[in-house]
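This report refers to the structure that appears directly beneath it.
Below is a slice of the complex: some chains, not all, each in place.
The chains carry the letters A and B, assigned in the order they are written, with residues numbered from 1 in each.
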Amino acid sequence: MKVIAVYPGTFDPITNGHLDIISRGVRLFDDIILAILRNPDKEPLFPLEERMEILSSVVARLPNVRVESFDGLLIDYARSRGARVIVRGLRALSDFEYEYQMALMNQRLGPDIDTFFMMPSEAYSYVSSRLVKEVARLGGDVTGLVPPEVEARLKRRLAVMGRA
Amino acid sequence: MKVIAVYPGTFDPITNGHLDIISRGVRLFDDIILAILRNPDKEPLFPLEERMEILSSVVARLPNVRVESFDGLLIDYARSRGARVIVRGLRALSDFEYEYQMALMNQRLGPDIDTFFMMPSEAYSYVSSRLVKEVARLGGDVTGLVPPEVEARLKRRLAVMGRA
């Protein structure tokens, strides 16, 4: 059977932890849509357009992955794409609580769509977009935590903002 | 692509929480193998043969689910069946820690096979085989927590053991 999966997130920026999840997802689902949440309330480091550009470039070699953005309810968006699966990474306890709450709510809003959790490799168990940005901002080396392209963009962006 | 998933467990006995995971899994995977761990060290309430019988009967109407038993490493067993996915239910924090540890170990032992977690409906968030047995043993009503067939068998088995 053909299964389309949505992997939603902010991806500000994408990390190697995200990539780890994606690279395993492509082995199991026919199509994966990386879906960036358009959230007018949050101030991302990278504007939506740049995040879409980065994602597209990073997953270019994966034929069954595409990049989109969405607003509104995730479950409505997933349904509109014919997706039957939402994929999420589970990294830590604090993730667990929040993800559990969201998964139960999404089960209620869309019982036809299932949330699947994957655990990133232990090498990325402490890697989050937030921490990567914090370390980069303070001049720390994030090689190996994000794709090389993201590393370069982080430097440029933080320089523009007068931080690095 | 064709994806075979293994859903391993003790299933002593199968609960409606397990069934909830299975009924969602059948929508996403081409085949699901319910794999009962043969563990000589544990004393189950139901012997292996009876658990296989119960499971087979409970999932009889699901064409792409079959029941097997295994010993040895789960990852070796999964590979021998051509499975690319291990499915696990995630119910609570204490589950999380253990499952996290096992998932990372299995990633190391078999990087080609992925562990996927699903969260059962909140209606089953507190239901475990252990708790069901404890309640049944003390004469409590477990209707709605296990398939009707299991309920009947629990009564019979506990009567045999002089407990109910």
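Here is the rule we use: a residue touches a chain if its C-beta (ideal position, glycine included) is under 8 Å from a C-beta of that chain, and two chains touch if they have at least 3 such contacts.
Everything quoted here is computed from the prediction, not taken from an experiment.
The total count of identical chains across the complete complex in this file is 6, with 2 shown in place.
In the analysis below, only the chains that are shown with their structure count from here on.
It takes 180 degrees of rotation, in steps of 5, to superpose the Cα atoms of chain A onto those of chain B. One simple way to say how far apart two chains are is to compare their mean CA positions; for chain A and chain B this gives 31 Å.
Residue ranges on chain A touching chain B, taken from their complex, read 1, 3, 24, 27-28, 30, 84-85, 90, 93, 96, 100, 103-104, 107, 114-119, 121-122.
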